[in-house]
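Notes follow the structure.
Each chain you see keeps its place in the complex, though not every chain is here.
First chain written, first letter: the chains are A, B and C, and each begins at residue 1.
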């Protein structure tokens, strides 16, 4: 059931095949799209090309431009934009600080983390905003250092809410679930807790195989269950403190990133990085659009 | 399965489409109805328009008035009125104090809570009375402060029964279940218990997907289960004390609201708010119907 | 699935519709039957009318009398009489004291309890005897005081066996199960245990909905389970002691009621009440049949 998904070379080849149906504008780089679509199937990639053609038509582009491809990729991977959604100012503000929190904690832990591609508070699919990472390559080996950093990134949003609003919201629910699943896998499957050691503690497996259902349950003792719980909570707690610490130390810069989001709705990963080094968003954008500099 | 329900703009548009079939009286405001129907699907909204037309006909209205739309909305969302139901005086009295309790605790915690729309002891659907809130907008972010206040509102009915009758009834069963579910979600899904931290403790998930059943159970240790129980009980207990405290401090005013309900059956949220400031229901109503003032 | 059953007004209306097919004797009061059939569906009520017609025919009545309606109601709600059943004297005696125990504990707790309609040791359906209550009205609110009294009524039968025979039988099995279910609901659903507070502790729910089975289990900790058990046992124990206390204090009167049952097989609720005040069954019945008094 876990099909063999194409790797980066395979994805580029598939994109090229489907791109023969459309006219690509100069600068449209299928290799970049291939890098930015790990985990996509051939059908997903065909859908991206088709979607890009539709978007280009709606934008009255004669040829499919790189921006059309990227919007098609985002839509396919994260859902349709929902610009029409009426959000209260306070909710927009919470969203901006939440996303800025993810982005700041991610950027400050480079290179252990994936680079931030862009941060946005334009609602898309089920989410009010999103911080998108664009992996530079397919990742076959996932080290403990990467997962540890990722846990802190996942808590960047909640930590930012807590620090700036003294209130927290249910919006971190998915981050919490994802972080718990990662921490659980680290402890019970990947052997990444020194205290528990390299043992598999997965509780139940179900295979449905030719109509046969095989359940294997290993009843852990209460003592083991307690130790597993304790290790997961230690990892989560460490990551959350890490996120709060990074945000507290970069409080003013995060504030500026959040304000930039409220002003421009979307900020690129590069802009986040430069703002963390002290630059101002308006200066960055002014320079970017300056003809020579 | 969780379909993408229309937001407030979408609802207003849908209501307008269906309203083309009927004649609306001046003052009938579809935008207000749209605001007051969060969570409704397109089919629900169509049903409201159709129901309003029927109600108007039964009331011999030439055109569909705002009051017809509101009754249609209430019937669709809360069930049909059951005026014929014979209730004993004591049961009517308990119901009035129960509903007044909800309303008072809700109003006194403004703006953390939704505004009270109206309180009534006219039986509708399965309930003997109801306190209806009408959210001013779609809510995308649910903060801890809102949920904490909501818990106290849910216990307002039971607390009022306890204070005024020294006996309690099974009528708070649904409030108790709802409050427990919210408190459980706060502790085990939303990471809103400082003691438990931002971890997901959901016990089991079952997806039925193309005939496949996948069950993932994370066996918590007894120690973790005990801490979760303890946190849920602490939240519930705090909320219940909050409700009792607010009611005790406003004992005489609540009594007047309950008496108003026994006299007039329905009291608006605005009237509740003014009675909490010391005004008398008869005075309010007299003024309201006074031509100039 | 929980259909909306007719209330007392609805039941009377339904009875009247079906009664058009039959001839009612003067004094046959459909309103009384309507009051005495809470929880009955329209189909149940139709069955009662049909049954009454059959009973009247078998009794060679020209018209359907009140007694035919009452027998039809009892048969529909409690099962067919089994007069043919051969019971040993000792078993008849145990049954009489058991039922008298229920009746005495019910009557002595008035008005917290429903009034006793009649007590009988004529076997009906699966039971050797029965104590029937006839609620005076539909009950929409169930207070803690009512449930507490009901628990003691349920234990009246067993307590009487224990006091008069020094032996107990398995005949209280259904009373025990019903009492345990009520006490469990009081503690885990209605929030009626002060120690546990207003929390829902229901362990599992199963809905079968369009072929989908959704199970939600909230794993309580052992500590919580122990407290719930302890509260249920405390409530049961208190109720059982209450029943024993009431019977011990009315030992001689209960004995006379049981003897009346052995002699006349059926005793009315009113007779039970009067015997508890010191009257003798033969005197009551003599007076009743006396022309003037």
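Everything that follows uses one rule, which is that contacts are C-beta pairs under 8 Å (C-beta built on N, C-alpha and C of every residue); 3 or more make two chains touch, one makes a residue touch a chain.
Please read all numbers here as calculations on a predicted model, not as lab measurements.
**Q** Total subunits of the complete complex, with 3 given?
**A** Assembly-level count of identical protein chains is 6.
Everything that follows uses one rule, which is that only the chains that are shown with their structure count from here on.
**Q** Report the topology of the inter-chain touch graph, choosing from line, ring, star, complete and other.
**A** Topology of the interface graph: linear, an open chain of contacts.
**Q** Would the interface of subunit B with subunit C count as same or different, where same needs over half of all numbers used to appear in both copies?
**A** Different, since under half the interface numbering is common to both chains.
**Q** Report the inter-centroid distance (CA atoms only) between subunit A and subunit C in whole Å.
**A** 63
**Q** How many angstrom lie between the CA centroids of subunit B and subunit C, rounded to a whole number?
**A** 36
**Q** Specify, in ascending order, the residues of subunit B that touch 2 or more different other chains.
**A** Within subunit B, the residues that touch at least two other chains are 220, 222.
**Q** Touching subunit C in the complex: which residues of subunit B?
**A** 84-88, 91, 94-95, 128, 155, 158, 167-173, 175-177, 179-181, 183-184, 203-204, 206, 208, 220, 222, 225-226, 228-229, 232-233, 236-237, 240
**Q** Okay, in this complex, where on subunit C does subunit B touch?
**A** Per the touch definition, subunit C meets subunit B at residues 7-10, 137-138, 140-145, 147, 185, 189-192, 197-202, 212-224.
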